Every structure is written in structure tokens, then in C-alpha cells.
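Report on one structure; see the data block that follows.
Of the protein chains in this complex, one is absent; all others appear in place.
Take a look at chain A:
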Amino acid sequence: MADYPSNLRYSVEHEWIDDGTPATVGVTSYAVEALGDVVYLELPEVGAEIEAGSVVGEIESTKSVSELYTPVSGKVVEVNETAVDDPALVNTEPFGAGWLFKIEVSGEGQLLSAEEYAQHAG
């Protein structure tokens, strides 16, 4: 079973979120492993109000397209333009430079601890 950073929380849709203000959101190493090489990112617009559990973008890999869900509700305040320009960052550093967007959190969906997520992801 893989280890996931214990300072983050996770959604069943394989996003992670930290406890910053604003909070940073990305996808997990497990998701990246399943996706393969990421070639295109469509992220929510800065300023958008988004709802926990809703589809807010797309992650496209060489072989497939996946929807990006937000694990929390709130206002998007920044998106990772560096990752948009170089989507391979999501593969190489999913918990670091490959983060996706920052959000002012107004509400949370169901979030898992690292240990719970590890059991979910298997």
C-alpha cells in the first residue's frame, strides 16, 4: 500500500487539499499512475465559485480524459499556469509543483485522512 502525505486530506475522486488559506488542491499520485502521462489540463477560472463534488475541469492524458472534481466549495483564487504550460509536472510532482488550483474554502465535501485514503485507493 502506498504512503500519502499525512498533512493533506483526500477525496474519493483522488484529489488532495492542504490546510492553507487559501487551500491548495491537486490530484494524487494514485490518480496520476492510473491516468498515465498528462498532456492537457483544463482548470476552473480564477474568480469562479465552485461546489464541493462538482466537475470543475479536465485532466487529459495520452490515453484518456478524466474529469476534475473539487473536494471543497469556495472561490478559486489562483490556478497553476506553470502546470497548464507543462502538464508533465502533474506526473512528476503531483503533491508539489503539479498542484492545480488554490481556493478560499467556504465548505467541505467528504474528506479522508491519508490513512483512510490509502485504504480507499488500495
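Convention: a contact is a pair of C-beta atoms (placed from the backbone, for glycine too) under 8 Å apart; a residue touches a chain by one contact, two chains touch by 3 or more; residues count from 1.
By definition in this document, contacts and distances are computed from a predicted model.
This complex has a chain not shown, and the name its UniProt record holds, of "Succinate dehydrogenase hydrophobic membrane anchor subunit", "Aminomethyltransferase", "Acetolactate synthase" or "Nitrate ABC transporter permease", is "Aminomethyltransferase".
The chain that is not drawn here is touched, among residues A:Thr62, A:Thr82 or A:Gln110, by A:Thr62. Of the options A:Val39, A:Val77 or A:Ala114, the residue whose C-beta touches the omitted chain is A:Val39. By the touch definition given at the top, chain A reaches the unshown chain through residues 33, 36-37, 39-40, 58, 60-63, 65, 91.
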